[in-house]
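Each remark here refers to the structure printed beneath this line.
Note that one protein chain of the assembly has been removed; the remaining protein chains are unaltered in position.
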Amino acid sequence: MAEALISLIQKKRATIVSKWFDSTVQAYPHDTAVFLKSQKDQFANPVGSSTRQGIETLMDQLVGEMAPDAIKAGLDPIMRIRAVQSLSPARATTFIFALKQILRELFRKELQEADMARQFFDLEARIDRFALDGFDIYMGCRERVLDLKANEMRNRTFRAFKRAGLVAEGTDNEPKE
Amino acid sequence: MNRKYVTAFVAVFVLFLVAWAGVSIGLQWLFGVVIPYLAVLLFAVGFVRRVMGWSRSAVPFAIPTTGGQAKSLPWIAYSRLDNPSSKWEVVGRMAFEILTFRSLFRNTRTKMQAGSLFYQLEIFLWVGALAFHYAFLTVLLRHTRFFTEPVLWPIQILENIDSFFRVEILYPGIQFGLPAVYLSGLVLLAAVVYLALRRVLIPSVRYISIASDWFPLLLIFGIAFSGVLMRYVTKVDINAAKQLTMGLVTFRPTVPDGIGAVFYIHLFLVCVLLAYFPHSKLMHLAGVFLSPTRNLRADTRAYRHINPWNHPVHLHTYQEYEDEFREKMVEAGLPVDKPLDASAEANADKE
Partner (left out) sequence: MAEKQPTPKEMLDRIDYQPPHVDWMETPLDIRKGMYCYAANPKSVATLGLPNARPWNPLDADWKLPENWQQIIHEGFKERLERFRSVKVFMDICVRCGACADKCHYFIGTGDPKNMPVLRAELLRSVYRNDFTRLGKLLGKANGARPLTLDVLKEWWYYLFQCSECRRCSLFCPYGIDTAEITIFGRELLNLVGLNIDWIATPVSNCYMNGNHLGIQPHAFKDMLDFFVDDIEEKTGVKVAPKYMKKGADILFITPSGDVFADPGTYTAMGYMMLFHYLEEKYGLDVTWSTYASEGGNFGFFTSHETMKRLNAKMYAEAKRLGVKWILGGECGHMWRVINQYMDTMNGPADFLDVPVNPITGTRFESARSTKMVHITEFTADLIRNGKLDLDPARNDHLKVTYHDSCNPSRGMGLFEEPRYVINNVCKHFYEMPANTIREQTFCCGSGAGLNAGENMELRLSGGLPRANAVKHVHEKYGVNMLACVCAIDRAALPTLMDYWVPEVQVTGVHELVANALNLPGQAERTTNLRGEDLEELKAQAEGETDEG
């Protein structure tokens, strides 16, 4: 366990979270990013508030148990939004890697100690875990979107028609998407 | 630097220089008489033309934005101001809109729920807008004292209220507070500064601002600033100034000597504002009265609104529809107007 480093991080947690959030919303155009940062109402600004919440959860896990479910719960809202905002996978996930940079800069002095540096490697592996999970979730969401695109018509109209017996049994003809 | 406000700033500064230079080379008649007459004329003609232009356009549909429960069943309370169903309720809605900027306040209220510091500052959009418009109105009314002799009593009362706060500094050399400080002028200046700062500091507002948002703001700042300057710092000869303005309204223009240059600058900027007004967004002054989403009754199912150009259109009639589907309809047991045989005969007759 990287206890010394973790307690350092916990001390500066607020700073780290705020920096991480800022770099996360840089995926958006300038004016939008400022809106995401400044509007705190979770209903007027779901993107900003989901992102903030997700980042808090991930921070908990980074210095905590790395529980798979919790990591997923932190990443899901962020990636779910990004998957429909036409952000490329790279642009959508880059914020995870930004955390490494933020920590490195914040603890530049401390990381010069060999032991600390070792602990940092450990921590980087955790961040990589986030990134891998992030990719998975992003892809899962993209697939979901494509499913919805492909099946919406079938699920609604085709099913109703079929129930009504207006579609010949056993036909494979699906409505044109 | 942002090109938009630089452009506007340069424009106002050039105007300032023009007036200053003009007066220095003795063009007092031009700046004190000709340009004011011209500006008032341009304002009046432009304003009337713009409003007439709007009025000439049709209001084909009654499209109020309904912001509350409609008047429907008698046991359901309805929202008189946000979903007005009578003329008087519309008057109420418009009055609140125009006198208190109610829609903007709705915006503020939403933001206040958000509770962040940034948007707590944003509630000043409503406060700032109110302050700006009421201060402007007060200043405007106060200025009628330059065009009336004797000064009307309501204006005197207004002045007394406006100068309620007397800040008097009576050191030799600095005689601030003599004459009385008008609150409205200072509030106006402060509000203009706030509205300008918003356009710089709030990114979304900066993004949408264009030069013609900056120009009137800076122009009004110039006017208010030169006014304040005249009153409290570089005193101008008030009596001479009034002689000039009275000359203008009585159509016996005179240009008395010894009115300071600041007066002419002030007057010139006012003239520019007047001439610019009808061609700018400042026309929201009149436009808000004509906004079809606010000034119409929402009882659109109870009274028929008339569209003056209700163009006739092509319809696909029931008869055409039945002609196309008659067989299928009959087969499905749907009623038809012309039975199958009859229509077949009719067709045969035609042939």
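By letter and in written order, the chains are A and B; residue numbering begins at 1 in each of them.
In this section, a residue touches a chain if its C-beta (ideal position, glycine included) is under 8 Å from a C-beta of that chain, and two chains touch if they have at least 3 such contacts.
Predicted model, so just to flag it, every value in this text is computed and none were measured.
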item	value
Hidden-chain contact residue, picked from the options A:L8, A:L36, A:I96 or A:I137	A:L36
Contact set of chain B toward the excluded chain (per top definition)	7, 50, 53-73, 75-79, 82-83, 85, 97, 101, 103-104, 106-107, 110, 113, 125, 129, 198, 202, 204-205, 207-213, 279-281, 283-284, 287-288, 290-294, 298-307, 309-311, 313-318, 321-322, 324-325, 328-329, 331-335
For chain A, residues in touch with the removed chain	19, 22-23, 26, 28-33, 35-36, 39, 41-47, 50, 80-81, 84-86, 105, 108-109, 141, 144-145, 148-150, 152-153, 155-157, 159-161, 163-166, 177
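As a convention for this text, only the chains that are shown with their structure count from here on.
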item	value
Centre-to-centre distance between chain B and chain A (centres being mean Cα positions), rounded to whole Å	45
Footprint of chain A on chain B - complex, ascending	110-111, 113-116, 118-119, 203-204, 206-207
Chain B contact footprint on chain A (complex, rising order)	30-31, 34-35, 38-41, 44
